[in-house]
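Let me begin by presenting the structure, written as structure tokens, before commenting on it.
Then we have chain A:
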Amino acid sequence: MSATAHPPNPNDHPIAPYLRMDRMPHIWCPTCGIGTVVKCFATALEEADVDLDKVAITSGIGCTGRVAGYMKLDAFHTTHGRAIPFATGLKLARPELESVVFSGDGDLSGIGGNHFIHAARRNMDILVILVNNFIYGMTGGQNAPTTPISAKSSTMPFGNFERPFNLPHLAASCGASYVSRWTCLHIRRLTKCMRVALRRKGFRFIEVIAPCSTLYSRLNRLGGGLELMRFYHDNATIKHGIDTREVDIGFQDTIICGNFVDEEKPTFLEMMNAHYGKVLGDRYVPMPAEGGWLHD
Partner candidate 1 sequence: MTDANRVEIRITGFGGQGVVLSGHIIGRACAVHAGKHATMIQSFGPEARGSACSTTVAISDTEVLYPYIGRPDVFIVMSAEGYDKYRDELKNDGTLIYEKDLVRPKIKDGQPSFGVASTRIAEGLGRAIVQNIVMLGFFAAVTKLVPQEAMREAVAKSVPDGTQELNLRAFDAGWDAFEEEYGNTAGAEKEAEEALVST
Partner candidate 2 sequence: MKTDPKGVLTGVHYLDGDYACGEGAMAAGCRFVAGYPITPSTEVVERISRRFPFMGGTFIQMEDELASMAAVAGAAWTGTKSMTVTSGPGFSLMMENIGLAAMMETPCVVVNVQRGGPSTGLPTMVGQADMMQARWGSHGDYKVIAMSPQSPQEAFDLTIDAFNLAETYRVPVMFMMDECVGHMTEKVVIPDADEIDVVPRALSKKTPADYQPYAVNGRGVPEMVRAGDGYRFHTTGLTHDDRGYPEMSAERQQINVRRIMDKILLNVDDIVRIEEEDVDGAEVVVVAYGITARVARMGIDLARKQGVKVGFLRLVVVWPFPEKRIRELAAAVKAFVVPEINLGQMVLEVERCAAGQAKAVLVPHAGGGVHDPRVICDAIVEAAR
């Protein structure tokens, strides 16, 4: 193949095998951060050497909600806010699956917020990757539970006055065993973080701050893609292990990144199996790893 004579074949891209190349091009805007996060995840899957046949990915609705649609995995594009319980059902009914949720801030912490806190409380055996662009992108830039105070959105045209969630703190205080935050500029660190999270158990939460240049950036006059990346470069600091109470994000303020929580604690499935094993002894029949399906 002559690299100079022809444009590069997208199918030769190292992560092409992880993507549904028959669905390219994707719907995301130029300079959107979601694609970068997907690239990091695909790389992490490769580096972590997981059996891709056993990875199921579930998304809700929204821009990040389209991620499941582009990953070449068993993929579920579900309803708004319900990716976590859907992924919970997949995991519990076939425990050998690595059940991954990939969705946005509005989806997982707004309409799906109740599921988020309860899955974290249970230390449910799922990996949740939340791309936070501070706004509802797909529907046109409405206010989100993550929109920083004073930032403008299409439904807070004079600036937001609601206090936003500090999502790592929410996850950590509910009991998640693994909590991190990165921006989509931290490609290597984010990839490594995902790789580590794939090897951990329980409720693993990774928040990735990503730009929405079409809406959030335009409404708030933050410039184009390059300016946004430069902002992350200049304003993101890494503080591993910091108390998650400290990681609030103010409007155009410092973004504290790092691995905040990485604790070994029993997961939902471990607790259930251990408890029934203790109480019922040999009479306990756990759900088979390959699922409780009827077959000859």
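The candidates were selected such that all candidates are chains of the complex that A comes from, given by their letters.
Keep in mind that, in the parts below, a contact is a pair of C-beta atoms (placed from the backbone, for glycine too) under 8 Å apart; a residue touches a chain by one contact, two chains touch by 3 or more; residues count from 1.
Only a predicted model underlies this, so the values are computations on that prediction, with no experimental measurement involved.
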{"item": "Touching partner of chain A in this complex, picked from 1 or 2", "value": "2"}
{"item": "For the chain A and candidate 2 complex, residues of the former touching the latter", "value": "20, 22-23, 52-54, 56, 58, 68-69, 72-79, 81-82, 84-90, 92-94, 96-97, 114-115, 118, 272, 276, 280, 283-288, 290-296"}
